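With one protein chain removed, the remaining protein chains of the complex are shown where they sit.
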Amino acid sequence: MTHVIETETQPRPLDDLESEPIVNDFSIVAATVNGSGSQTANNVLMRAIFKMGIPVSGKNLFPSNIQGLPTWFIIRVSKDGYTARRDTTEILIAFNQRTADEDLASLVPGGVCIHPNDVKFTNPRSDVFFYPLPVRELVRQSGADAKLRDYIANMVYVGAVAELLGIDMNEIKAALERHFKGKSKPIALNYGVVVAAAEWVRANLSKVDRFRVEPMEKTQGLILVDGNTAAAFGALMGGMTVCAWYPITPSTSLVDAMTELAPILRADPVTGTTTYAIIQTEDEIAAAGIIVGAGWAGARAMTATSGPGLSLMNEFVSLAYFAEVPCVIWDVQRMGPSTGLPTRTSQGDVLSAYYMGHGDTRHVVLFPGTMTECFEFGYLAFDLAERLQTPVLVLSDLDLGMNNWMSEPFTYPEKPFDRGKVLTADELERFKDWGRYKDLDGDGIPYRTLPGNPNPRAAYLARGTGHNEYAIYSERPTDWQQNLDRLTRKHNTARTLVPKPIILDDELANIGIIAYGSTDPAVREAGDILRARGIRTAYLRIRALPLEATLTDFLAKYERVYVVELNQDGQMAQLVQLHAPEYAARVRSVRICNGLPMTAQFVVDSIMRAEQAKRE
Amino acid sequence: MTHVIETETQPRPLDDLESEPIVNDFSIVAATVNGSGSQTANNVLMRAIFKMGIPVSGKNLFPSNIQGLPTWFIIRVSKDGYTARRDTTEILIAFNQRTADEDLASLVPGGVCIHPNDVKFTNPRSDVFFYPLPVRELVRQSGADAKLRDYIANMVYVGAVAELLGIDMNEIKAALERHFKGKSKPIALNYGVVVAAAEWVRANLSKVDRFRVEPMEKTQGLILVDGNTAAAFGALMGGMTVCAWYPITPSTSLVDAMTELAPILRADPVTGTTTYAIIQTEDEIAAAGIIVGAGWAGARAMTATSGPGLSLMNEFVSLAYFAEVPCVIWDVQRMGPSTGLPTRTSQGDVLSAYYMGHGDTRHVVLFPGTMTECFEFGYLAFDLAERLQTPVLVLSDLDLGMNNWMSEPFTYPEKPFDRGKVLTADELERFKDWGRYKDLDGDGIPYRTLPGNPNPRAAYLARGTGHNEYAIYSERPTDWQQNLDRLTRKHNTARTLVPKPIILDDELANIGIIAYGSTDPAVREAGDILRARGIRTAYLRIRALPLEATLTDFLAKYERVYVVELNQDGQMAQLVQLHAPEYAARVRSVRICNGLPMTAQFVVDSIMRAEQAKRE
Amino acid sequence: MTVETKTNGKPHVNRIGLTSQDYRGGETTLCQGCGHNSITSQIIAAAFELSLAPHQVIKMSGIGCSSKTPAYFMSRSFGFNTLHGRMPSVTTGAVLANRTLLAIGISGDGDTGSIGLGQFKHMVRRNVPVVYIVENNGVYGLTKGQFSATADVGQTLKYAGTNVLPPIDICIEALAADCGFVARSFAGDAKQVRELLKAAMSFHGTAVIDIISPCVTFNNHHDSTKSYDYGKAHEERLQDIQFIPRFDEVHIDYDEGDERYVQLHDGPMIKLRKLGRDYDPTNKWHAIELLERARQNHEFITGLLYINTQRQTLHETMHLTSTPLAYLSEEELRPSRERFERVMQRFM
Partner (left out) sequence: MTVETKTNGKPHVNRIGLTSQDYRGGETTLCQGCGHNSITSQIIAAAFELSLAPHQVIKMSGIGCSSKTPAYFMSRSFGFNTLHGRMPSVTTGAVLANRTLLAIGISGDGDTGSIGLGQFKHMVRRNVPVVYIVENNGVYGLTKGQFSATADVGQTLKYAGTNVLPPIDICIEALAADCGFVARSFAGDAKQVRELLKAAMSFHGTAVIDIISPCVTFNNHHDSTKSYDYGKAHEERLQDIQFIPRFDEVHIDYDEGDERYVQLHDGPMIKLRKLGRDYDPTNKWHAIELLERARQNHEFITGLLYINTQRQTLHETMHLTSTPLAYLSEEELRPSRERFERVMQRFM
């Protein structure tokens, strides 16, 4: 698994090899060729372990093409429930000849290498255990159609791994049944290969390594879901009415999930007519334009995109901000700048999103960090957008969005929609001095009317040009300044409405950690490791911009505060410093930007190093 | 002059009225209707005073339409050489009935109101002096063609003002001759009206106010020029070869000037073939694409735009940054967000420009603050772009770009072009291990080759996707991280190459002021006023991003540092804080965002208030 | 047709009791004599005559002199003065959100032909219901006289010099994108503009009207093909057009050879009376050929170039519920617990 190990490696001490079995605490890496259907095999394995009650997490490292290039799937099995990526591989499924050597080199001593018997290794190792499998033969014996053979081959490793680790075959079967939606033919074919492989292993190989799984009771009632699906689900629960989008990895699967779930959730079961419109546009500018038009006319409108698409939306976001049109933009971040690494994760759009658009703009930005938050921010974003009459950006990332995560089941949203200050024709009657951009409540948020409102006073011309409180074109310096001052006031109101940070306190902590989004599992795990090494940390997870008072208080408490993030420039660290200049010097940036999800080890090492430097 | 006074007014004490003549120290405001040709009149007046050796500055406040709306031209006459806008009007040319009342209200007591005798004032004032003029009659007497009458009417106030203030009629005539490029008929017609008006005034009115001009020797050898023309001139001197643009106020006149000057400077006098291509595109995305393609292929390529256009260029700037393509973007800032106030000035794109593009990006940004810098940055931007192989943004603004400023004449650039690290076919021979993105010198800047280079090793495929040092596509985490680290190194190299700040030191200073761009005159004037009031300031003018050590040293010296700017969010103040977090708490933002150029008074008031608060 | 006249001192009112005055907007800030102002007048007249309910109309535009005009008509209607070239997408969003709105879009030749060409074509392709008016002067008015993409070859402008690029023909572009209503007119031909507007306002789907609208400040010299003089001298009407609303009692004169009736969706009709040449406005290829020839020979042909009432509109292809999405209640929008559980089961 070259692409992971090169950054940092944690070789296990060799004497470890002598000791006891290692149960429910290792990573499996399946190295395959993309487009070969290995995703099914990987998901089946992961699900089976999950259903045995053992915490798992899966990360798919795939290339930016369709077929034929190396791909890796990492399943972390963790009795302690840790779900962050780790740099070590204990069990390698070496099913790709092209990367076999590098993959093998990345195994820990004492690790396991499961591979087709025709895969060649240039430098075979003596400190790992090899389990060669007669893949061709087993596939041939399966009687599978010639064009399905590549696909079926992956089932061989499912069987072998199941046998070697002791995965419950019933759970494998259940996972296959679920995957094939109960269709008996493919289930039988695939499960047949799994069983045959398991039997072959039992008959021909003897287990010499130390890894195995044992049932636990830690995942009962939990679900497995990816963040993009959770977000789509949440948005549909939140009354999303217009979704305009343009395909771009890794946001595409958000809209795919929406397209799949929407008919179940929101179509008329009899007529098939829908209470939503999902529209694929010609580009991201049009997608942005459509949601601005729809938001203005009263829809709960959203789009989903990633870096390059976000860049194209700048002009429209500047308009929506200034004309005060609610709309929601999900930015499922991938690695930039530019086209960058479309299939790798990053938190590199924080500043672009916050300051998006020319002129003086700063936006409401949400950072989901869990599956539940992906779901909840799916509808919360609309509430905030309509309450604040402004674009709301939700910054997810490829890791959150496209990988499968364990989660508590989502709960049915009980809070009613917040549709914000919208005046019907009758309500408008009560307002003597209404103006579309007039701050009647002192919170910077004006009242709006929707096209179609028959009250003769309701109509106004929305625009991106200077206007007074009555939406009338104006170049007067005072009109402009007052309007911007009101928008600043509104931004301060936003500060009080956005989700507050989550704090994991420790009374004995002497340093603070700040993080956000997908790095949460790594930071939590790092906190535990640091504690074991005698460093007590308090942890604040930011969930939204603009930043607010909780954060200032947190900064006030610790002399050194580490801001952990997946980007090159420490973007959130910059915003934290700006939020509280008096504490700016306390802020240290812990960051890495190589396209891989954060590891606890990196956080631990970075903080240990910095703390030691401090002491010396 | 409503649009100016509403922000702050400095009424003169009434007892002033008794005292002496006020010579060469006042502001004239010509309130007219746009599209009426008043620009000629205003420029003639300004130029005549300038040619009398008296420092002047002109600011045109015009509406965002073509004809028929109010417009104001402010001529500040200042014996001390101050050129910033002032909030007070001493002499009003009330030639627009629609704004006459408001304009009159804005006059200082003791001020002068020159107006057509058919203009009506609802609340005539008793503390100002009125000079009504028989405009219709004088125009009729001129015998001008009916369709020229509106235009000619403006010459009446030229004559009246000249007579009342004592402007040299020869200079008026010279200015008209220059304007009409020596064409005798229009010169005669216009000058005839000027003279007739002056004579009428002499015969029918008596001078009762205290304002007048007297020749000085302060402008000899100086030129009058606008920043956009200076920039175009500089770019052409710097070997600009491709300029792709899309019209947008206030950047259009930059390309207009280029189109006018280029044939003089850069066309073959015989064949007319050109060493440059100026191409009007279908939009700003195409303009950006063209300069990226041209820069990649070896041209010195630039565009000029403003806020909305800048927003559209985000994706391309992200590409150019990452593919390391030199190109230059002039952003002549206008008031945003969104379409905003297209004809009003602002410094609101600082953050948008610095962080332009998605992913981790930060750019080289230049801030010209004088006409000489507009000219010099015209070519310097190319040197930097080619040296650093990156987009260079130049942030001018409407005030700098479209108003006429006094300046020392420009000097012929003596420094040869810096074309950066470009390898010819032969040079490439000497490099054994050349790679397009390989850092051979440790400064983060690789060597590049240009399309057409016949060395078989020269070719490479440029791209926005991840690549290794040899420009080969790569998704390897280490390749990505190393490349970004090199780009960070390059950014730090840029820090050492960009123009250093200008410091106006004062050994006795206890506070610092930081500013940039067009606010320079206001800040200098403010420094003088503050000194007179006992506050000694040191002044640092930023001329480029990234920020560097000089700035840190400056921050280290003063307990309070005021960052003066024309935007809502104190954008440069934010960057200053981020540059030196240890001094972040010293930084105070002095800002206003109403579309008008900065005044010394605003700077003085803001700093006095803050300093007083400090003391209390 | 009804036009505003005073009867017995009372202002004439239309079927919903409004006067023509009720369809006016703010005072224009365009140049005196600008073609765009004439079009504004005809929009007011057409809306009044059709008795449009102002609150059901949305006025959409991009950026430009032309795009400012929504401020100058129907101030009792909502509107959105959007971004340069991007009115098509904003309009698409607005009509998706509320399918009962009648969208009137105003654009310029720069707005539609240059920066907005992509959006324009894709909007047409989707058949977004909108009356899409291009106020075409061959020049960028608001930025002071650069060439737009519709400027004819050989035209000269004060600053921009001589245009050497072939013009984009808005009507051909609309046809290539399968537009169901394509017309060209001339701001100086008030009646034709008005009749076409009424027809377009009654059409279901995208109706494109490319109106040559002289810019008196920057492109009105005699030799400009976008000038008043040129238009008056060269306009060749394809047909004499009359819009016949459903509520009118008309005597349909089947003088087949000379007249032709096109039935619109909910009853109204367009009566086309033949003028110079035989022309079948339902044949797309002929329309394109006519326009290509006209482009080549600098002919200025106006009228209804193409009509096809068969294409499904965006709303139809999307199977939207009949209530405007924007007005659905929380009960209608939030899925039931049963549906919620059905989805949750998938993740178990």
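Letters A, B and C name the chains as they come in the text, with residue numbers starting at 1 for each one.
Methods note: contacts are C-beta pairs under 8 Å (C-beta built on N, C-alpha and C of every residue); 3 or more make two chains touch, one makes a residue touch a chain.
Predicted, not measured: the structure shown is a model, and the values here were computed from it.
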Neighbouring displayed chains - absent chain, whole complex: A, B, C
Residue among B:Val44, B:Val292, B:Leu351 or B:Leu545 that touches the chain left out of view: B:Val292
Touch criterion as defined above, residue of B:Asp256, B:Glu315, B:Glu565 or B:Glu611 at the omitted chain: B:Glu315
Chain not shown: contacting residue from A:Pro186, A:Pro308, A:Pro413 or A:Gly570: A:Pro308
Interface residues of chain A (partner: the chain not displayed): 35, 63-69, 246-249, 252, 256, 259, 280, 282-284, 308, 338-339
Contacts of chain C with the absent chain, listed as residue ranges: 114-119, 121-122, 125-126, 149, 164-166, 168-169, 172-173, 176-178, 284-285, 288-289, 292-293, 311-312, 317
Those residues of chain B which, in the complete complex, touch the missing chain: 223-225, 229, 233, 236-239, 241-242, 244, 261, 264-266, 268, 272-277, 279, 281-283, 285-301, 315-316, 319, 323, 407, 409-410, 412-413, 416-417, 419, 449-456, 458-465, 473
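One rule holds in what follows: only the chains that are shown with their structure count from here on.
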Most widely separated chain from chain C, with each centre as the mean of CA atoms: A
Distance from chain C to chain B - Cα centre to Cα centre, in angstrom: 40
Residues within chain A bordering two or more other chains: 315, 319, 323, 463-465
Residues of chain C whose C-beta touches two or more other chains: 83
